[in-house]
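Dumping the structure here so I can ask a few things about it.
On to subunit A.
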Amino acid sequence: MTQQVITANRLNDGLVVFLASDGCWADSILDAQVLSDDTELDKRLTMANAAEQAKIIVGPYAIEVTEAEDGDVRPVRFRERIRAYGPSTHADFARQDVPGHLRHLDDVSPVYFNGVG
Partner candidate 1 sequence: MPLLKDGKLVDDGWLQLDDDAVLPEAGAVVVSLARWQQDRDHLIARTGPVGVRLTADQTPGLIRADLDELALVALEFPAFTNGRAYSYARLLHRYGFAGEIRAVGNVLRDQYWNMQRCGFNALEIEAGETEADWVATVTHYSAPYQVAHDPALPVMSLRERRMAAAAQG
Partner candidate 2 sequence: MYRYDEFDRSFVNERVAEFRGQVARRMSGEMSEEEFRPLRLMNGLYLQLHAYMLRVAIPYGTFSSVQMRKLAHIARTYDRGYGHFTTRQNIQFNWPKLEQVPVLLAELADVEMHAIQTSGNCIRNVTADPYAGAVADEVDDSRIWAEIVRQWSTLHPEFTYLGRKFKIAVSASDFDRAVIRFHDIGLIIKRNEAGEIGFQVWVGGGLGRTPMIAKVFNEFVPQEDLLSYLEAVLRVYNMYGRRDNKYKARIKILVHETGLEELRAQVDAEWQEIRNSSLKVPDYEIERIRSYFAPPPFEKLDAVDRGFEIKKFENPEFARWVNGNVVAHRQPGYKIVNISLKPEGLPPGDVTADQMEELADLAETYSFDEIRATHEQNLVFAHVKQSELFELWQELGEIGLAMPNIGKVTDMIACPGLDYCALANARAIPLAQRISRRYADLDKQFDLGELKLKISGCINACGHHHVGHIGLLGVDRRGEEYYQITLGGSGAEDAAIGSIIGPAFSSADVVDAIESVISLYVELRDDNERFLDTYRRVGTAPFKSRLYPEKLDAAA
C-alpha cells in the first residue's frame, strides 16, 4: 500500500486537520500519522468517522503522501498540497501555523500585500 494520512476539516472553524498518532486532530501535516498498512488505515478511518459523529470534524478521507527521510510529509496530489500548505496566492494569508507553507509550490513567488517580503 502507498503511504497515506487521514485528513478532514474541523467542524467549528472549518480548518484543515490531520489525524495524529495520539488520535488528536493536528493542524499541521507534519504531525499526521503516516499509515502504510490497509488494516491500520481502516481502523483509523473508523476512528475518523467516529470523530465526525462526535462533532469534531467534517468529511474525513485518506490522502496519498510521500514521506522523506527527514520526516517531511508531502501530499502527492496538488490539491492536497494546497490544502496542507494554504493558498499560494499571497504569503500574508497562507497558514501561519504551518512553518513550511508555500514551500512546494515552486512556480509561484509569494506576493505580499504590504510590499514586504
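Following the convention adopted for this analysis, a residue touches a chain if its C-beta (ideal position, glycine included) is under 8 Å from a C-beta of that chain, and two chains touch if they have at least 3 such contacts; residues count from 1.
On how the list was made: all candidates are chains of the complex that A comes from, given by their letters.
Please read these numbers as outputs of a predicted model, since none were measured by experiment.
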Which candidate, 1 or 2, sits against subunit A in this complex? 2
What residues of subunit A sit close enough to touch candidate 2 in their complex? 9, 11-16, 52-55, 58-59, 76-79, 82-83, 86-90, 92-93, 95, 107-108, 111, 113
